[in-house]
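Left out: one protein chain. Kept in place: all the others.
We just call them A, B and C in the order they show up, numbering each chain from 1.
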Amino acid sequence: MNFGSDNWAGAAPEIIDAIARANDGPAPAYGGDDLTARVEARFSDLFEIDCAVYFVATGGAANGLALSVMTPPYGMVLCHEQSHVQMDECAGPEFFTGGAKLLPVAGEAGKLTPQGVAAALAGFPHRPPHGAPERVLSLTQATECGTVYSADELKALCDFAHAADLKVHMDGARFANAAASTGASAAALSWRAGVDVLCFGGTKNGCLAAEAVIFFDKAMAKDFEFRRKRAGHLWSKMRFIAAQFDAYLDDDLWLKLAGHANAMATQLSSGLAALNGVEISYPTEINQVFACFPDGVADRLKDQGAAFFPWVTPGDPANGAMHRMVTSFKTTPQEVDAFVKSVADAARS
Amino acid sequence: MNFGSDNWAGAAPEIIDAIARANDGPAPAYGGDDLTARVEARFSDLFEIDCAVYFVATGGAANGLALSVMTPPYGMVLCHEQSHVQMDECAGPEFFTGGAKLLPVAGEAGKLTPQGVAAALAGFPHRPPHGAPERVLSLTQATECGTVYSADELKALCDFAHAADLKVHMDGARFANAAASTGASAAALSWRAGVDVLCFGGTKNGCLAAEAVIFFDKAMAKDFEFRRKRAGHLWSKMRFIAAQFDAYLDDDLWLKLAGHANAMATQLSSGLAALNGVEISYPTEINQVFACFPDGVADRLKDQGAAFFPWVTPGDPANGAMHRMVTSFKTTPQEVDAFVKSVADAARS
Amino acid sequence: MNFGSDNWAGAAPEIIDAIARANDGPAPAYGGDDLTARVEARFSDLFEIDCAVYFVATGGAANGLALSVMTPPYGMVLCHEQSHVQMDECAGPEFFTGGAKLLPVAGEAGKLTPQGVAAALAGFPHRPPHGAPERVLSLTQATECGTVYSADELKALCDFAHAADLKVHMDGARFANAAASTGASAAALSWRAGVDVLCFGGTKNGCLAAEAVIFFDKAMAKDFEFRRKRAGHLWSKMRFIAAQFDAYLDDDLWLKLAGHANAMATQLSSGLAALNGVEISYPTEINQVFACFPDGVADRLKDQGAAFFPWVTPGDPANGAMHRMVTSFKTTPQEVDAFVKSVADAARS
Partner (left out) sequence: MNFGSDNWAGAAPEIIDAIARANDGPAPAYGGDDLTARVEARFSDLFEIDCAVYFVATGGAANGLALSVMTPPYGMVLCHEQSHVQMDECAGPEFFTGGAKLLPVAGEAGKLTPQGVAAALAGFPHRPPHGAPERVLSLTQATECGTVYSADELKALCDFAHAADLKVHMDGARFANAAASTGASAAALSWRAGVDVLCFGGTKNGCLAAEAVIFFDKAMAKDFEFRRKRAGHLWSKMRFIAAQFDAYLDDDLWLKLAGHANAMATQLSSGLAALNGVEISYPTEINQVFACFPDGVADRLKDQGAAFFPWVTPGDPANGAMHRMVTSFKTTPQEVDAFVKSVADAARS
C-alpha cells in the first residue's frame, strides 16, 4: 500500500528500454547528437508550435532555470503560497535567479485566480525602484493540491498576467496528469491559453529523470543554454534524457501512464469518501487524494506498512490531520481496495 | 506642510558641524582611523555590552549585510508582510544573502506576535532539505506602521524565536523613535530582550548617511568586514560616518531629535482625530501618522502643496484611502497646525 | 575513428544493466532508499575511511557544489589556468559559490606545483578585507592535459595548501584514469595525500550520469544536502545514480574501464610519436593524447570522418595547431591503428 509519492514508483519499462537502446554507438556530447535534436523537434509537433526545448534531469532545475531567464535578479515572481517553487525547492528559484523575490499568494485548493493575484499586486504597488518589480506569474498545472486549471481558467489568468506585464511560467511537473484529466490538448493547456514557458515533467510520471523546459517564444530562450551549463544541468550524455522523452511521447505513453494514475486516485477517493469520518479535502482531479482521517487512523495504517504523508498548508487549518495519498502508473486497483479496506478497519477499531 | 518622509528633512546642524570638524588632518582610510575606533567603542557604552559595530551609509545596506551573516543562502527569514525588508528594498535581502527566502507573516499594525510566527512556521514545516530551513526572525522597531514593541513584547518574540532556533534581526531604522517613545534603554529594547543583531539607524533621524550594524554576540560578526567591503559599503573616508554618530550620541542628541519628531506626530494625530470623517488607522506611537481621509481631501491638500503619500498594505483593506504623514526633527508645531487646519477645510468643502 | 571525447562513448553495459535491475519495486524518493544508503557506504570501504558521500549527475554540479561549501562567497579558489573549473564550466563555480573568485595559476602540462601556487599567493597578498581571501586550492586529477599527479606530488601540494590555510578540492572527473595509471589506491591519491573533498567521476568512464562528491572530513559536508537540493541536483529517483555506482565499483569495473582507455591512448601516442612531423605535446599518462600535426593533416582527417578537436591553451603557444584525442572504454586497438595510419597517410600527401 504505497501511496507515498509518484516518485517512488521507479521508471516505466518502456523508458528503461529506450535508455538501453540509445546506448548503441558513439554520439556527440552535450546535446549535439541526432537523437536529442530529433526528440526536441517532437515537442514542436506535440505542442503544435515551433518552440525551443531544453532537457534537464529534475523539476527543481527546470523551474529554477526557466525563472532565471524570465525575471531579472531584482524582480518578483508571484506564486501560490502552497506551490512547489515556494515550499519545496529550498529557495532554489531565489538561487537560480540570483535573488529574485517570491511573493506567495493565497487561493482555494492550490489554484490562483485573477482576483487573488490582483489583490496581491494591489498590496505591493509599483514604486520603482523601492519594491521589487513584479515580472512573472508562476502557475502549477496540475496544482500541488491535486486540482486542475481548465483551459478557460488558464486563459483568464494569463490574460490578466499579460495585461499586468507579467510573463507566465507553468510548473508542469504533473502536466501529463492535467492533460489526461481534462482531455485538453497540450497546446490548449499551455501557449494557447497564454503560458510563456512550460516545465514539462516526465520524472513523476514514469521517466527516470527527464524534464523539458519549453519556450513558446523562442526569443525568450536566448541565454538558457549558458545558464543550464553553468548550473551543471547540461548532461554530457544528453541522449539518455532524449531517449526517455522519445519513448514517453511514443503512442501517447505519457497520457496513458498519467491516465492510469489518475484513475487509481479516483477509485481511491471514491472509496475513502464513502467511509464514515473520512473527509476528502480537495477535489480529486489527478493522481493525488487529500483526506482527513479520524484520530489514530493514520498511525494504524502506517503500522500496517502503508506509505503516505501528512500534508501541511500555510495556516494549517486541518491542524496536521490532512494526509496526501499519491497514485502512480504502477498502482493497482487491488492496492487501492486494500488501502480503503484498511482505512475502514482502522476507523472502526 | 512637508510630511513626505523624515528623509526629506536633511541633516541636523550638529551632524554637519561634526563632519566639518572631522575633516581636520590626514587619517588612515577604511576605518583604520582613531575617530572610527573611538565612536565604535561608544556603542558598547550606549548598549551596556561589549559589542561589534560596523558603519554603513544606508539602511538597506545595514539590513542586507546583517542578514547575510545570519542566514545561509538557502535559509529563510521570517518578517512582517509590511516590513521594509520585504516591501521596500527591491529584493535587497535576497541579493545580499545570495538568495535566501523571505517569508512574509501577517500581524496587526505592523507587529508580529509569537502566535503569528508560530502559525507561519506550522504552515512551512521542517522537511530537510525540501523547504528552506528557517534561520532568522526579522523585526522592525519602531514598525513600518508607526507602532512600537514594548520590551516585554520583544522578549516574548525573541524567546519564541530562540526556542525555534532562529536568530533575531532588528531593523532599527527608527530605533531612536522607539527608544524616545518608550523611555526604555537601548539595551532593554535590544539584546536584553534577546535581539542578536541590530541595525541602528541614524539617517532618518537627522544624520546625513549613517547606520550602524551592531552584533551583540561578537562571534557572529566574524566575516562581516569582508561582506561589507565586497558590497562596496566600506567607506575609504570612514571618519565621516563616525563623526556623524559621534555627534548623534553626544548629549543624547539622537533621543532629542526623535523625541521632537514623535511629539509633532502626536500633535498631528490628535488634531486629525478630532476632525469629522478622518480616521486614524494605527496607534500613533512614533513620528508617523496613518489616517484615512474623506474622499477628495488628499487631492485638495496636495493641490495646496502638502507633501505626503498613500500607504498601501497587503490586501489593502482601505482601498487606497490610507495615507502616511511623517514628522521629523525639523517639523514645527505651526506646520502641524496648518496641516490640520487644511485637512479640516478640505473635508468641509 | 572517434576520439572526440570519452563522453561520446555512451555507458558500459554493466551500468545499463544495473539501472534496469534497480527499477524493481517501489523505493523512497530523494535518496531515502536502501540502495543509495548501501552504495554510499561502499565509498567508505573503497577509500578506507568513514566519509560523507553525495551523488549528482554531472561533473560541473559536483565541482560547483563542493566548492560552495569550501569557500565563502567572498573567498578565492586557486586553480590551474587550464582547469575545467576555470575554462569549461561557464562560470559555474562562481555561480554555485555565490560569487567567489577563481585565480588562475600557470603550471607545466596542466599540473600545479607548490612553487607556482606560492608565487600566485605572493602576488595576491593578504590585505583583509581588500583582496578576496584565498580559501581553496583546486586540483584536477588526472589533469586536463592528460597528466597525473603522483601521490608524493599531491602530498607536497596539499601540505603547502594546508600550511597556507587552504582547503584542497580535487576535480576527479578522470580520477579512475589516474588510479589505473599509477596503480595507487584511491586513498593514496586522495585523503592520505591531504585532499579534503574529492569529486569522483563516473560519467566520463562508462557511467550514464554519475558523480560522487566525497567529504573525507564529514563535518565539512554539513550543509551540502541543502545546497544540492536548491540547485536542483537532488534526484527524486536517486536509486538510479546509486545503481550506476554499485556496478561501477563491482569487481573494480571502474579501474578496468579506465585501464582499457588508458592503454588505448598509450598505443595511440606511441603510434603518433613515431610519425614524422607529429609532435606529442604532453606526456600521455591517461586516456588523452595531445599532439601537433603538420599543416593540413587535421582537416584531411576530419574529411575522412575522424572526430577530435583542437586544444587551445592560455597564451596558445601552439597557435591552434595542438589537438586532443580522447580514448574510452569502448575504443578498440583497430580503431587506434586506423587513426595512426590515417595520420601517416595525411602527413605524406
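Just so we're on the same page, contacts are C-beta pairs under 8 Å (C-beta built on N, C-alpha and C of every residue); 3 or more make two chains touch, one makes a residue touch a chain.
Predicted, not measured: the structure shown is a model, and the values here were computed from it.
Contact with the undisplayed chain is limited, among C:L102, C:L189 or C:A221, to C:L102. Although one chain is not drawn, the whole complex shows that of B:R42, B:R127, B:K155 or B:K229 it is B:K229 that touches it.
From the set C:M87, C:A109, C:A164 or C:A307, the residue in touch with the chain omitted from the display is C:M87, counting the whole complex. In the full complex, chain B touches the omitted chain through residues 2, 4-5, 7-11, 13, 16, 19-20, 22-30, 56-65, 89-92, 95-96, 203-204, 208-209, 226, 229-237, 239-240, 307, 330.
Chain C meets the missing chain through residues 73-76, 87-91, 94-95, 97-104, 119-120, 122-125, 127, 129-133, 312-316.
By the touch definition given at the top, chain A reaches the unshown chain through residues 30, 72-74, 98-99, 128-130, 132-133, 223, 225-230, 234.
One rule holds for everything that comes next: only the chains that are shown with their structure count from here on.
Distance from per-chain Cα centroids to the pooled protein Cα centroid is smallest for A. Homomeric contact chain B/chain C: same residue numbering on both sides for over half of the interface positions. Centre-to-centre, using mean CA coordinates, chain A is 34 Å away from chain C. Between the CA-based centres of chain A and chain B the separation comes to 40 Å, rounded to the whole angstrom.
With centres defined as mean CA coordinates, chain C is found 50 Å away from chain B. Across the assembly, chain B contributes 73-74, 98-99, 129-130, 132-133 as residues in contact with two or more other chains.
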